[in-house]
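Only a single protein chain was left out; the remaining protein chains are all shown in position.
And now, chain A:
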Amino acid sequence: MNWNWSAVSDFMPHFWDGLLVTLQILVVGSLISFVLGLVWALLMRVPSRWVTWPVGAVTEFVRNTPLLVQLFFLFYVLPEWGVTASAMTTGVVGIGLHYSTYTMQVYRAGIEAVPVGQWEAATALNLPLRRTWTAVILPQAVRRVVPALGNYVISMLKDTPLLMAITVLEMLGEARLFSQANFQFTEPLTVIGVAFVVLSYLASLLLRALERRLVH
């Protein structure tokens, strides 16, 4: 095994560019998945099967099919339908949509974990439905699910390299470009492998701190 430190230092500028893109994908993708997931979870509570059935079927479908193929779908099919977006936008929307089908289940579990008494109290106080949700149920439900949502942010971090397949230059994309230009595969790939371990470890530490503050 021959390890070349100068290849590492040559790669580092590209690495920081890639890291920035990865983090952008992660932040925007997480926000999309948090919001959309909540929307799906609330739609699933609508007392009409005309709403719950299609939402349930679509989210189940998205959750059980590969993100990679979904990204290809968005990247190649949307332009045919006249929707043009940059690869980055497409990728972020794709990953956010994919993970919203996971966060939806998290929200649902959180909502179901709110004690029945809270619902009854809201009814007894004659709160309108909107206020029951915004002032009573959601604040309690969301608090409980923050750690579980954080776990999905970590999984999403590990899925960001898939965006490389639709030409987004995140960490792995930068590494591949650099490897092919300089024929140095070992160093860039190992650097980003280590970077992923470090990032997910830091994220899990952060999450544990957040969990202590919010849940206990």
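One rule holds in what follows: a contact is a pair of C-beta atoms (placed from the backbone, for glycine too) under 8 Å apart; a residue touches a chain by one contact, two chains touch by 3 or more; residues count from 1.
Basically, contacts and distances are computed from a predicted model.
Of "Ectoine/hydroxyectoine ABC transporter permease subunit EhuC", "Pimeloyl-CoA dehydrogenase small subunit", "Decaheme c-type cytochrome, DmsE family" or "Glutathione import ATP-binding protein GsiA", only "Ectoine/hydroxyectoine ABC transporter permease subunit EhuC" is the UniProt protein name of the chain excluded from the display. Residue A:106 is the one among A:36, A:55 or A:106 that touches the chain not shown.
From the set A:47, A:82 or A:117, the residue in touch with the chain omitted from the display is A:117, counting the whole complex. Listed for chain A, the residues touching the missing chain in the whole complex are 1-2, 61, 64-70, 72-73, 76-77, 80-81, 105-106, 108-110, 113, 115-118, 120-121, 140, 143-145, 147-148, 157-162, 164-165, 172, 175-176, 179, 185-186, 189-190, 192-193, 196-198, 200-201, 211, 215-216.
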